[in-house]
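For reference, the structure I am asking about is given below.
Missing here is one protein chain; the remaining ones are kept as they sit in the complex.
After this line comes subunit A, so read on.
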Amino acid sequence: MKPFSYAKADSPEAAIREVNTEHTRFIAGGTNLLDLMKLQVETPDKLVDISRLPLDEIEEREDGGLTIGALVPNSDLAADRRIIERYETLSRALLAGASGQLRNKASTGGNLLQRTRCYYFYDTASPCNKREPGTGCSAFGGLNRILAVIGTSEHCIATHPSDMAVAMRALDATIITLKRDGDKRRISIHDFYCLPGDTPHIENVLEPGELITHIELPAPVEGARQFYRKVRDRASYAFALVSIAGVVKVEDGRISHAALAFGGLAHMPWRNPDVEAALVGKAPTRDAFEAAADALLDGARGFGDNDFKIPLARRTLLATLRDVTGE
């Protein structure tokens, strides 16, 4: 860990005022950042501790949705009665992530910003375009079992590790931020994350010093089923090989609403309108499910160790749609 300066903030405004060095980082739970700092993958020169900001409430919105403070711990969010009853996919996704201890520490805002678990990103002696742009990608020709098969580039095949963010994408969340100039910004989660392209070190659209203060969830879709299915190597404390968060509604024998987001497959929590278009208006049949899987995996490409993710994603999607649209 490199030496850094440290400041505590007691309000969001104070927090952004403390952003006054070249590499200031906010720290809340620190469950990912501290690990990365120990390994010198992250080397901030200043930490602004935002863990005491009054952003730990979950509030009702007039439209029937919820506003979640960025500092609500993952375990509290998962256990909130309103989340369990109205956003089951989110509660399930949260509980599928990490371990009890980590969920107690991890914040809602920080969870969105988790860095990839690519083995080579964590090893400062290995080339990695995400860690050090221009050095190359060691995952090509190396171990890539947990890495991406969709939306990859020749520069990076990392995956986003969050479970929570996958559910947030299926729920059309909006991220509220405070920018350094004091302006508030609303960012749809669909516009929040970036594909690696030739800038894999840029993972989202946040500007330097921009602070996530809240996450808004719109009102849940009435009468829809929600789910989160995570496939992993261990029963707990393992990142998703493939995960699916979904909100699906069947009316009069036809799928009237489908929102599906995928983890473990791409550089960001993945959502593809074509997948949903293949389902909406159709009867919940094997053909419709296959069409959705075809849309999802169109252009998917494995890199050896992770080839299995393509059939795994297909099988998991087929079975999950079968279950969620069945009686």
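Throughout what follows, a residue touches a chain if its C-beta (ideal position, glycine included) is under 8 Å from a C-beta of that chain, and two chains touch if they have at least 3 such contacts; residues count from 1.
Operating definition for what follows: contacts and distances are computed from a predicted model.
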Looking only at "Branched-chain amino acid ABC transporter permease", "FeoA family protein", "Xanthine dehydrogenase YagR molybdenum-binding subunit" or "Transmembrane protein", the name UniProt gives the absent chain is "Xanthine dehydrogenase YagR molybdenum-binding subunit"
Among listed residues A:141, A:253 or A:299, the absent chain is touched only by A:141
Where A:108, A:129, A:152 or A:316 are the choices, the one touching the absent chain is A:316
Touch rule applied to subunit A and the missing chain gives residues 1-3, 38-40, 99, 117, 119-120, 122-125, 141-143, 145-146, 231-239, 241-242, 308, 311-312, 315-316, 318-319, 322
